[in-house]
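Below is one structure. I have some questions about it.
Note that one protein chain of the assembly has been removed; the remaining protein chains are unaltered in position.
In this document, chain identifiers A and B correspond to the written order of the chains, with residue numbering beginning at 1 in each.
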Amino acid sequence: MNRTKTIDKLRSPLAALALLPLLALGACGGADDGSSASASASGGGEGGATLNLVAYSTPQVVYDEVIPDFQKTPEGEGVRFKSSFGASGEQSRAVEAGLPADIVSFSVEPDMTRLVDAGLVDAGWKNTEHDGLVTTSVVAFVVRKGNPKNIRTWDDLLRPGIKVVTPNPFTSGAAKWNLLGAYAHGGLDYVRKLITEHVDVQPKSGREALQTFTGGTGDVLLSYEYEATTAQKKGEDVEYVIPDDTLRIDITIAKTAKAPAAADAFLEYVLGDAAQQRFADWGYRPVNETVLEKNREKFPEPKTLRTIDDLGGWEKIDDDLFDPEKGSIAKIEEEAGVSTAK
Amino acid sequence: MSAVATPLRRPRAGAQGLSGGALGLGVVTLWLSVIVLLPLAAVVDRSLEGGLSAFWNSVTSRQAIDALRFTILISLAVAAVNAVMGTLIAWVLVRDDFRGKRLVNAIIDLPFALPTIVAGLTLMALYGDAIAFTRWAVLLALLFVTLPFVVRAVQPVLLELDREMEEAAASLGASGPTIFRRIILPNLVPAIVSGVALAFARAVGEFGSVVLISGNIPFQTQVAAVYAYKQLESDNVGGAAAVSVVLLALSLLVLVALRLVERWGTRHDG
Partner (left out) sequence: MARRSLRFVALAYLAGILVVPVAVVLVKTFEPGPASVWESVTTPAATHAFYLTVLVAAIAVPLNTVLGVLAAMLLVRGRIRGRALVEAVIDLPFAVSPVVVGLALILLYGREGWFGDELAELGVRVIFSLPGIVIATVFVSLPFVVREVAPVLREIGTEQEQAAQTLGASAWQTFRRITLPSIRWGVAYGIVLATARSLGEFGAVSVVSGKVSGETETLTLLVEKRFENFDLAGAYAASTVLALLALATLAAMTVLDRRKAT
């Protein structure tokens, strides 16, 4: 007869108990994966505040540099940081659901508006020197090395046989910018032609779209300038082109209503010369005019640069174009699906 | 033989301890309620916040219906493939012997341990050009993700199987396939159905691996989970909840049906 097996069932809980002290050890040193890792978490000084930074995913590389820089300044000494990065919409919803946050930064304004409506961010967050923005960018085309198909303008995208990859604006709110760039150029007619005849796949997010593109799909990827430059800096073999007329992408930043005083200091720092230069190095267009001018060569001004306000503002755009049932672009997507479905 | 023929015989009154008793029932009910039912109740409640008409509108949009249909159909296909291949693999792992068998047995569970994004990435890297962004891609991703279910459900039962009957049948001249069909398979059916039910349920809810490789083409490769995610992203929480509730209800139906089939099967045994 088989022996008893009680000891088996005890092993797992025992193992768990054994792991707890190890976890305690591990938790002390926990920090970001970024280059200047240890500084950010272990900076707990005497009576220093802790700032919770909740932001969308791409600028993590920049904040990995900006935060340690800030901690070396008198205002930032002793300030600890806890940071969370993820898809803009998901992060915004998390804060709404209770994720502690002192500084928030999102790639589309509606993600900030959501928090204003929830009473977590002051309605006057935009009343800063730079209208609540921390950086801007522009809609760009990512092309194959050497640009073999010579894609330079929006109209080039509609040439026969050109395949376009763009992230789905309904799974990724941030991806709305890409189609809005198209919309700003040629209105709904252009967008309809683009989606129906030239877009075969719409990956879930910007990052996944880039992965899909570098994996061999499509001739051109609709993206942001800084997504392309960040990828380049990280060793990806991408080339990008800025069309003559394009759309300005506005990246928002704000502190939450209950944030400590250190949040104001950090915000001021982030908009200051040093931090803005860090952003510029990674390809984000600074809102700080001095820094922008210094980096002019890197950031040529497009001949025609439209903004979301030219298109009517976010609220109108979201309603008219992106409402999942009644929005024009939603309808275009549906039609496209129907026409190409078997 | 009797051990197999009496699985449903109710234990005698004095043997209630065999099933864990009243305390056991209470604990399990509490656990299921708090962990499973309560969260799902919250979702159902949210889906009905706008009233029945809002619920109905959310789930009868063309995209919603198509996504639901695609999801259920492809999940059934996945379940069917798993029923056959899973049993086959379990059989080979238990009854066969070959070099490297231990290793093969070990890696069966890996699809679970690998985060879904990795599954999507590797499948895309491997089979990308040929089938990416097609229904085959979705099928492949789902087969990867559901592989362990039937295998691991059938293995323990096969291990516990009493070989006497098979040996007796063999000595009476029955062929391999006949023995399998008439003696072994009936004993495996509950395990197979159990694994299939899980595989189906998992395929229905799968998101991470599919969303990367499917291209999210509405009306072609969009699964219901992705559709629900889109509603969420557009702040249509009620709509996301509604689609999820329908998916759950449909899955529940299929799962219950499978269980009843399983029960009917074992009752007619022997």
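Some observations on this one:
Going forward, a contact is a pair of C-beta atoms (placed from the backbone, for glycine too) under 8 Å apart; a residue touches a chain by one contact, two chains touch by 3 or more.
Everything numeric here is computed off the predicted structure, so don't read it as measured data.
The residue from B:Val138, B:Val157 or B:Ile183 that touches the chain not shown here is B:Val157. Per the touch definition above, the residue from A:Lys82, A:Lys193 or A:Lys294 contacting the chain not shown is A:Lys82. One chain is missing from the display, and on subunit B it is touched by residues 2-4, 6-7, 9-12, 14-15, 17-21, 24-25, 27-28, 31-32, 35-40, 42-43, 45-46, 85, 88-89, 91-93, 96, 98, 104-119, 121-123, 125-126, 140, 143-144, 147-148, 152-153, 155-157, 159-161, 176-177, 187, 190-191, 194-195, 197-198, 200-202, 204-208, 224-225, 228-229, 232, 237, 240-241, 244, 247-248, 251-252, 255-256, 259-260, 263, 266. Mapped onto subunit A, contacts with the missing chain fall at residues 1-9, 11-13, 15-16, 19-20, 22-23, 26-27, 29-33, 37-38, 41, 52, 57-58, 60-61, 82-86, 90, 94, 96-100, 207, 211, 230-231, 234-236.
Everything that follows uses one rule, which is that only the chains that are shown with their structure count from here on.
Between subunit A and subunit B, the centres computed from C-alpha atoms are 36 Å apart. Those residues of subunit A that touch subunit B in the complex are listed here as 89, 93, 114, 168, 170-173, 200-204, 208, 211-212, 215-217, 322-325, 333-334, 336-338, 340-342. Here subunit B touches subunit A in the complex through residues 57, 61-63, 121, 124-125, 128-129, 132-133, 211-212, 215-220, 222, 226, 229-236, 239, going by the rule given at the top.
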